[in-house]
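With one protein chain withheld, the remaining protein chains of the complex are depicted in position.
This part shows subunit A:
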Amino acid sequence: MKRRLLLMLPLLGFLLLLLFLYLGLGLNPFHRESRLVEEARAFPAFELTTLEDPERRVDESLIPGQVTLVNVWGEWCPECKREMPQLLDLADRGVRLVGINWKDTRDKARGFLDEFGDPFEVNLFDPEGELAFELGVYGAPESFLVDRDGIIRYHHTGYISPSDLREHILPEVEKWQ
């Protein structure tokens, strides 16, 4: 009897491996956990001008105060256009939005906002991608939810769809309100 059990061991191991691989198939390969969120870190330090006013220099003290969705976008990014209605919806609900205009030119970025609407309280102009690098941004659009104390609480990679808005963004905003 003991022998027979021993013989079953490789089969058991194989089934475990199968389960493990099967679970792996269900993972989203585009998902990345963010260290910023895991370690509940403060919004990184920066000093940039705003898109709206090239003379106005702002730093990280701009961010805390209220729950803020920081959205990384660029005129060159087609998904950012699809995302705009959801961002406008958020702004209508009274959520504060700060944009990071990433690797763009002022003219193109302003044209984009004229065409697709402007939900942002202010846009940080980041043509070299310095701030985006500190946030670990690897493609636009990406969004970070920052709480009142300036701590990064949620990271959304890719376009915010209407269902993402309902299922992820709004609950997170509620949670940290």
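As a working rule, a contact is a pair of C-beta atoms (placed from the backbone, for glycine too) under 8 Å apart; a residue touches a chain by one contact, two chains touch by 3 or more; residues count from 1.
Note that in this section contacts and distances are computed from a predicted model.
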Checklist entry - The hidden chain: which UniProt name fits, "Cytochrome c-type biogenesis protein", "Sugar ABC transporter permease", "2-hydroxyhepta-2,4-diene-1,7-dioate isomerase" or "Class I SAM-dependent methyltransferase"? => result "Cytochrome c-type biogenesis protein"
Item to check | Which residue of A:54, A:117, A:139 or A:171 touches the chain not shown here | outcome: A:139
Checklist entry - Among A:103, A:153 or A:168, which residue is in touch with the absent chain? => result A:103
Checklist entry - Which of these, A:32, A:108 or A:148, touches the one chain of the complex that we don't see? => result A:32
Checklist entry - What is the set of subunit A residues that contact the non-displayed chain in the whole complex? => result 29, 32-35, 103, 129, 133-139
